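A single protein chain has been removed from this complex, and every other one stays in its place.
Right, chain A next:
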Amino acid sequence: MFGDYSIGDLGSIFVMQGFAGLILFSVYVLMALGLAIIFGQMGVINMAHGEFMILGAYVTWMTSNFFQAFLPSLFSGYFFLAMMLAFFVSGALGMLVEWVLIRHLYKRPLDTLLATWGLSLMLQQAYRSIFGAREVGVELPQWMLGSLKVTDSIEVPINGVFVMGLTVLITCAVAYVMFKSRWGRQVRAVVQNRIMAGAVGINTEKVDRYTYALGCGIAGVAGSAFTMIGSTGPTSGQLYIVDTFLVVVFGGAASLLGTIASAFSISQTQSTLEFFMSGSMAKVLTLLAVVGILMLRPQGLFTLKVRK
């Protein structure tokens, strides 16, 4: 397996594969953050999460088309506006869905799974009817193309670096909102004890709605970032949903730190294995390892100590 490469080549391979893994890691983290908030904090299984992500991707695609047609001079900066739009559109749809659907099902978590699966089917068909069945790709502005040369044999693409920077920024923002802001304290209070939180004057229904909307909004941003590294089709979201759920469960459902750690280990394992065997076997081995570890340690990597 290693015989044909020199030590220096092998080092470069590991660095490059590691970097490819980091990009995968960024997408996982962005998707899993939203899911960890919705699943970990509220106990709702949101099978439509991938479709919220794709909504963000489509919003980004439309924004880029709009800038290309009407504001070509500002095209290099369209992405920042697109990201904000993706957040608010996905968040607004999330709020609507919570109001129509999810709030009736808080007492039946398994049924949220079926209902949101139905929602995801409808959204997929809606995307197919509106945007067509073909995958769409976003044109990147000039400054994001090309790659940085670190050494002679190691190159990293600029859009990858940008997505990673974005991930770090969003993760910090979410951590700040959840752990430092007044609203984040309310969310955590509702999670730990809904009745007591209501008794001390927190509007638990409102907190639920905004938590769900925040999770969906982050999914939208994830979709926006996703357009930088891949093309988007009506069913792209479904490809990632199981992986993302495994990331969240593997990390320990209620722990944001665990989510990041598990996204890192899963994506690194997969991209390193991918170099040595076919992509499908790499994925099978990674998923098997995750399921195996979960069977031995069902509570995941990190657990929150809560009295039940």
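Heads up, the rule we're going with is that a contact is a pair of C-beta atoms (placed from the backbone, for glycine too) under 8 Å apart; a residue touches a chain by one contact, two chains touch by 3 or more; residues count from 1.
One rule holds in what follows: contacts and distances are computed from a predicted model.
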Next item on the list: One chain of this complex is missing from the view, so tell me which of "Multidrug efflux system ATP-binding protein", "Phenylacetate-CoA oxygenase subunit PaaJ", "ATP synthase subunit b" or "Urea ABC transporter permease subunit UrtC" is its UniProt name.
Entry: "Urea ABC transporter permease subunit UrtC"
Next item on the list: Would you indicate which residue among A:Ile54, A:Val190, A:Ala219 or A:Val290 is in contact with the undisplayed chain?
Entry: A:Val290
Next item on the list: With the full complex in mind, choose from A:Gln68, A:Ser129 or A:Ser181 the residue touching the hidden chain.
Entry: A:Ser129
Next item on the list: Write down which of A:Leu105, A:Val161 or A:Ala175 is the residue touching the left-out chain.
Entry: A:Leu105
Next item on the list: Provide the residue numbers of chain A that touch the chain removed from this figure.
Entry: 39, 43, 45, 101, 104-105, 108-111, 113-115, 117-122, 124-126, 128-129, 238, 242, 245-246, 249, 278, 280-281, 283-284, 287-288, 290-291, 294-295, 298
